[in-house]
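Just one protein chain is left out here, and the rest sit where they should.
And now, chain A:
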């Protein structure tokens, strides 16, 4: 427990330090985006990337010395993909950070708690069985409902097993995750065999489906849900102390926890709908950010979003390049990095 622990970079805890860290992170994010767009099976030089982007915003500023094909690769394929990586990374990191506060467990993560699996289950239902009965919205909608269902199941199981203590809540999540994954696999098994291949690949996590006209859904959800969480950052801080203490501060603990779980399910659901299951981002990123700027959620949430975005942009670069010209599912990359990180975390907690 009270092991000696050197407080890291106390300067980053001040508001000036926060803004410097934030601006630096934003610069890194922009740089990462530029690199991500230029790297790939077909390399596009930096000048061309910037030229294409500038010309898209303000036409005819820069003389065109690149082919139409390159422009299509940058603008229609790689940029939306990189932006989707940002949105998914930011969303999952914020969900992870918030769930850690309301479960008071630093291991909480939408993937470990079965929320991602629930989203996948809902999305598979839409893709293979129900058809797109409300158009493009069907997949994100059913994914959200799936995530929400899994979330409520986790809460119900933890109530049923009287496992309200933090560690056992995660165990309840793992249990639900197994059950929901089996359900998802049954749905795949019962579905059209010709579509199975696509769905299995999608479920392993991938950002290849990014299109400009679909980025709106994750962006809007992230904007609203993220704003809500940010405004509730003081309450999230209070939840880290304990249910009873939070109650004595006048916080409606059960209702607040439920609302954070619903918001978390919403973000996770829509992210899963567009990118499949991408694990460990929500577990890993808030931890690293806590080491940098401390535990105050008013700083932790925005910087987690930023770091999550940067992390996933790079994870996608790795996924696209290691087996180029094929895409490796990004879930494999984050799973590998996250698993190693988890081992490191266990060692930290024992010491």
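Odds and ends about this structure:
Simple rule for what comes next: contacts are C-beta pairs under 8 Å (C-beta built on N, C-alpha and C of every residue); 3 or more make two chains touch, one makes a residue touch a chain; residues count from 1.
Note that in this section contacts and distances are computed from a predicted model.
The protein name that UniProt records for the chain not on display, among "Fe uptake system permease", "Electron transfer flavoprotein subunit beta", "[FeFe] hydrogenase (Group B1/B3)" or "sn-glycerol-3-phosphate-binding periplasmic protein UgpB", is "Fe uptake system permease". Of the candidate positions A:232, A:257 or A:320, contact with the hidden chain is made by A:232.
Mapped onto chain A, contacts with the missing chain fall at residues 1-7, 10, 13, 100-101, 104, 106, 231-235, 237-238, 240-245, 247-252, 290-291, 294-296, 298.
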